[in-house]
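Missing here is one protein chain; the remaining ones are kept as they sit in the complex.
Chain lettering (A and B) follows the sequence in which the chains are written, and residue indices restart at 1 in each chain.
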Amino acid sequence: MTNKPAVKAIGVRSVKFGRNVTIVKPSNIYGCRIGDDSFVGPFVEIQKGVVIGKACRIQSHSFICELVRIGDRVAVAHGVMFINDPYRTGGPAKGDRTLWEETVIGDDVSIGSNATILPVRVCAGTVIGAGAVVTRDILEPGIYAGNPARLLRRLRRKPGR
Amino acid sequence: MTNKPAVKAIGVRSVKFGRNVTIVKPSNIYGCRIGDDSFVGPFVEIQKGVVIGKACRIQSHSFICELVRIGDRVAVAHGVMFINDPYRTGGPAKGDRTLWEETVIGDDVSIGSNATILPVRVCAGTVIGAGAVVTRDILEPGIYAGNPARLLRRLRRKPGR
Partner (left out) sequence: MTNKPAVKAIGVRSVKFGRNVTIVKPSNIYGCRIGDDSFVGPFVEIQKGVVIGKACRIQSHSFICELVRIGDRVAVAHGVMFINDPYRTGGPAKGDRTLWEETVIGDDVSIGSNATILPVRVCAGTVIGAGAVVTRDILEPGIYAGNPARLLRRLRRKPGR
């Protein structure tokens, strides 16, 4: 009375790699771009359409979903989860991609272990503490931590101010 | 002077699958039931005795332990950890299963990424935010978030009220 499931093996597939990229197995990485000199640790999933810049470190156990763009020299620590479905209607989008939203992470951002990133913009130079849950755009460079994440300390003015 | 460890390879073993189930490797799934049209992402462990309903999505990096029952159309996002040992005595049960407790997740529940679910009952239609730590039963459908999780907004009255 039991059925056979469809079992998918993905691994690394259809990725545009820059030069000198390192990947540690096992990881499922598909349909994305990863820039020069970047590193991806084990037990990571990176979904299609994701763009990761140069000299980034995506550490073990992290998940980077569709609609996420990451700048250069970004550190994504261990167990970081990105989200593209903010449950805007009070529940999951159930395949209606018009309800998904994008995330943009600026250059030189650091994201601590076990952080959770809702669909937001995070400006360059920001530091997100370990375990933080980022629910809103971060427009002022600083150190943010907590659930939900709040500004702990400004780091410096944005360029141009 | 070093010893050889016992190394266990599990994969998918002794699972009762409904029709049209999809699983992404690598995952360790054993001794459980998974209903029709459900999906299980990569880097997932589902332990023996677990029951998962129809049309569920169990996303990557999640862990579903013994004594968890999940209804139909439930979304378990990425990095969600279920718990069956609530440390009732002030520490782990150390194999004394009489100290373990069960978790029951109702139909149409959505659990956000990196959420942690202690042994509780969660009523149908509930939404649990990303990064929430659920330490108590949820009997009123609503949106719950934070550490510990608290009611942010009621969604609707329970049927029958």
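Brief remarks follow.
Simple rule for what comes next: contacts are C-beta pairs under 8 Å (C-beta built on N, C-alpha and C of every residue); 3 or more make two chains touch, one makes a residue touch a chain.
Being a predicted model, the structure only gives us computed values, none of them experimental.
For the chain left out of this panel, the touching residue among A:67, A:105 or A:127 is A:127. Although one chain is not displayed, chain B still touches it through residues 1-10, 26, 28, 43, 45, 61, 63, 65, 79, 81, 83, 87, 90-92, 114, 116, 118, 131, 133, 147-148. Contacts to the hidden chain, counted on chain A, fall at residues 12, 15-26, 34, 41-43, 57, 60-61, 75, 77-79, 108, 110, 112-114, 127, 129-131, 143, 145-147, 155.
One rule holds in what follows: only the chains that are shown with their structure count from here on.
Mean C-alpha position of chain A lies 23 Å from that of chain B.
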